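Complex shown without one protein chain; remaining protein chains in place.
As written, the chain order gives the labels A, B and C, with residue 1 at the start of each chain.
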Amino acid sequence: MNWSWMLPPSFSTVSGDIDGIYYVILWITGITFFITEGLLFYFIFKYRHKEGRKAAYDHGSTKMEIAWTMIPLVIVLWIGVVSKGVWDTVKVDVPPAGLEVIVSGKQFEWNVTYPGPDGALGTSDDFETLNELHAPEDEAVVITLRSEDVLHSFFLPEMRIKQDAVPGQDITVWFEAVQPGDYTIGCAELCGIGHTTMGGKLIVYTAADFQAWSSSQAQQQQP
Amino acid sequence: MIEKYGELRNTALLLSILVIAGCGGGGDAGGGGAGGASDAAPAESPVDVATAGNIAGMVTFSGAAPMMAEINMGSEESCAARYSTPPMEDSFVSDGNGGLANVFVYVKEGLESLSFPTPTTAVVLDQDGCMYSPHVLGVQVGQDITLRNSDGLLHNINASPTENRPFNVSQPVNMETNRSFGAAEVMIPLRCDVHGWMTSYVGVVDHPYFAVSGADGSVSLDGLPPGEYVIEAWHEQLGTTSTNVTVATGETAQISFEFTEAMVGSPVPMGEPIDLLHPDGHRVVDH
Amino acid sequence: MTTQAMTAGRAPMPGMKVYNLKLGMWIFLLSEVMFFTGLIGSYVILRFAHPDHFAEPGVVLNVPLTAFNTFLLICSSVTMVKAYAAIEQDDQQGLKNWLLATIVIGAGFVGVQVYEYIALAAEGFVPMADAYHAVGRHMPHDGPVVGGQLYGSTFYTMTGFHGAHVSIGVLCLCFTYWRAAKGAYSADNLGGVEIMGLYWHFVDLVWIILFTIVYLI
Partner (left out) sequence: MSTIEQEMVHAAEGGHHDHHELPFIRKYIFSTDHKMIAKQFMFVSLFFLVIGGLLATMMRWQLGYPGEPMPGGMILPDAMMAPTPDGAIMLPEFYNSLVTMHGTIMIFFAIMPLLVGLFGNLLIPLQIGAEDMAFPRLNMISFWLAVPAGILMLASFWVEGGAAGAGWTSYAPLSASGEWTGVYLGQQLWLASLTILGFSSLVGAVNYITTVINMRAPGMTWFRMPLATWALFITAILILLAIPVLAGALIMLLFDQTLGTGFFRPEVGGEPLLWQHLFWFFGHPEVYILILPAMGIASEVLSNRARKPIFGYHSMVLAIIGIGFLGWIVWGHHMFMSGMNPLLGTSFMISTMAIAVPSAIKTFNWLATIWKGDIHLDSPMLYALAFVSMFIIGGLSGIFMASTPVDIYIHDTYFIVAHIHYVLFGGSLFAIFAGITFWFPKMFGRLMNETLNKVHFGITIVLYNLVFWPMHNLGLQGMMRRIYDFTQYEYLAPLQPMNRFISISVFLLVAAQAVYAINFFWSIFRGEKAGNNPWNSNTLEWTVPSPPPHGNFPEMPVVYRGPYEYSAPESEEDFLPQTKPPSKKPPVQDPIPQPVTPTPEGF
């Protein structure tokens, strides 16, 4: 059983920052957790009922209250500011695409459309893969995320990427893998009876291997 | 404001009644629908075998057959492993010399005055190797269809009829579920959402005179009472074509259906009611 | 006296100088405001997201007729005020007459709305998105479809919910009238009439907003 509070390894350019913020928050909340719970138990023990002793008659102290209003406020706002930066890099500022693909969710499969040799989507030489996303490493893969029926959520745990696919809406998602290998594609949004089977594979190649794979696919799938 | 809540109490009442109705409905296994043959309720009239005749026919296709791609079962290894050569899409199957398979052929008109008992035997629709077998099947109104899962992995059967009540059930293990349709309807599409390539079509009619063309395109409808009939042939890619035929006592009438390349992609009627009470109650699927 | 009746002779700390019924009605109307805000908000969002689904004013909807209907409803508010003024003067007959007037006009509003629905549905302007085929007023039925599927859905939901509120209001007015006929109200005891008025004016106000947003813009 894995009781660890560490995150599993991640392999995208942004995942480091995301995990970083996670660990910062883990430290802050962890310390707060031990202090507050510690105090709680200490008080319960220290001030337990004794015959004849009367509790202090004390309505509060504005100073202390201002203190523990401001300190948390400052901390959480700081977290907020730090988070904004990373959030923008992940969701707002999309880098120039090394590979553009369309990922379309459908009960219960992910269809991926690749631009084909001419490098442009929506042309006759596009080709598709089912439940598999093939990508080169060290290149920004810019995905146009769609859904044909209900909400799905495109989840790449190892890339720290998650985005709901909404029917009738084109949503841009991007990631850049830093290491070749096989990774997971999951659906994180309940999408019906087969939700549990809506998994897939993300396969990251070196640039060269990807070229080879891509051209072989393009030939196979030409009529 | 208060008076509005008085009104709400009634709403609540109505809804609880609705529920009780719902529970009642919950009992039967999915049939129901528009009642089918039973509304026309003529006395049950067994066909006199002595005078009965037969129909024998061929369904053929001429021209360039539509391309059928390979099915990529990569997402379901255990199924893919079942095939030495990758399975082909089965929305168009014909033998080399023109015979067209998977065509649903049935008597469309000419039997209105008769009614027939519901068969007690169930028709099996098997999910084997992540394919439906048979791909096209016919049943009588109210006759059970045994949905069988022989793959032992999660399938769901999503039926979207127009006349009948739709259903969408799953089968996570080797198991059987019985369903039936209460109204005549040609055709009802079934699909498995877990395996996008799995589709099947069910023709529901209120008499026993229907058949699905075999690999060589041959069909036969046996034991018909003598008379004039309109016979229709339905194909999921090519649409429908029909012909008139006269069946004489003890004889076998020959018919043939000719589908052509030109018909590829023509509108395919779905959920068409057989009883002439509502003739144009069908939706059309364009390819 | 009323205030006392409300609090049963106790002398509590009144947070506000209004008796419970009135306060309760005000609070309830707040929630009604949120309800219509939700509906109208959705309408506005959908309309901004899909302008193509909504036709120009008057192309499909019969604005003159509804303008007349709006006028009717405003009149009914006036008569409601008159009714309240009457009972303040302990004028039983006046109360009954003005209530009756309000009932008649309110019912008239609902009637006109029903007529409008029937007429619109006949032109293919229906709430069912899949069956929507409005061709605009006095157009041949095979003409081009005006607006889009969301138009019918939103229109009937917005106006329908308001219509339901008016209908309920009319029923309550009938009840108030019945009570008034039995002489249940007096200058000291007019809570029933007053909160009825509050509700009625609210419904009126909502309609003016709806009419502007749904018909005129």
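Everything that follows uses one rule, which is that contacts are C-beta pairs under 8 Å (C-beta built on N, C-alpha and C of every residue); 3 or more make two chains touch, one makes a residue touch a chain.
Only a predicted model underlies this, so the values are computations on that prediction, with no experimental measurement involved.
Every shown chain touched by the omitted chain in the complete complex is listed here: A, B, C. Within the whole complex, the absent chain has one touching residue among A:V101, A:A140, A:A177 or A:C191, and that is A:C191. For subunit B, the residues touching the absent chain in the complete assembly are 1-3, 5-6, 8-9, 11-13, 15-16, 18-20, 22-23, 25-26, 28, 30, 154, 156, 158, 160, 165-175, 177. If you put the missing chain back, the residues of subunit A touching it would be 1-8, 17-18, 21-22, 25-26, 28-29, 32-33, 36-37, 39-40, 43-44, 47-50, 53-62, 64-65, 68-69, 72-73, 76-77, 79-80, 83-84, 86-88, 90-92, 107, 149-151, 153, 155, 157, 160-169, 171, 184, 186-197, 199. One chain of the complex is left out; on subunit C, the residues touching it are 5-16, 18-21, 23-24, 27-28, 30-32, 34-35, 37-39, 42, 45-46, 49-50, 53, 127-131, 148-150, 152-154, 156-157, 172, 175-176, 179, 184, 189, 191-192, 195-196.
Going forward, only the chains that are shown with their structure count from here on.
Between the CA-based centres of subunit A and subunit B the separation comes to 45 Å, rounded to the whole angstrom.
Chain centres here are Cα averages; for subunit B and subunit C they lie 50 Å apart. We define each chain's centre as the mean of its Cα atoms; on that basis subunit A and subunit C are separated by 48 Å. Within subunit B, not a single residue touches two or more of the remaining chains.
For subunit A in complex with subunit B, the touching residues are 106-109, 130-132, 192-194, 196-197, 200, 223. On the subunit B side of its complex with subunit A, the touching residues are 67, 72, 74-75, 154, 156, 168, 170, 193-194, 196.
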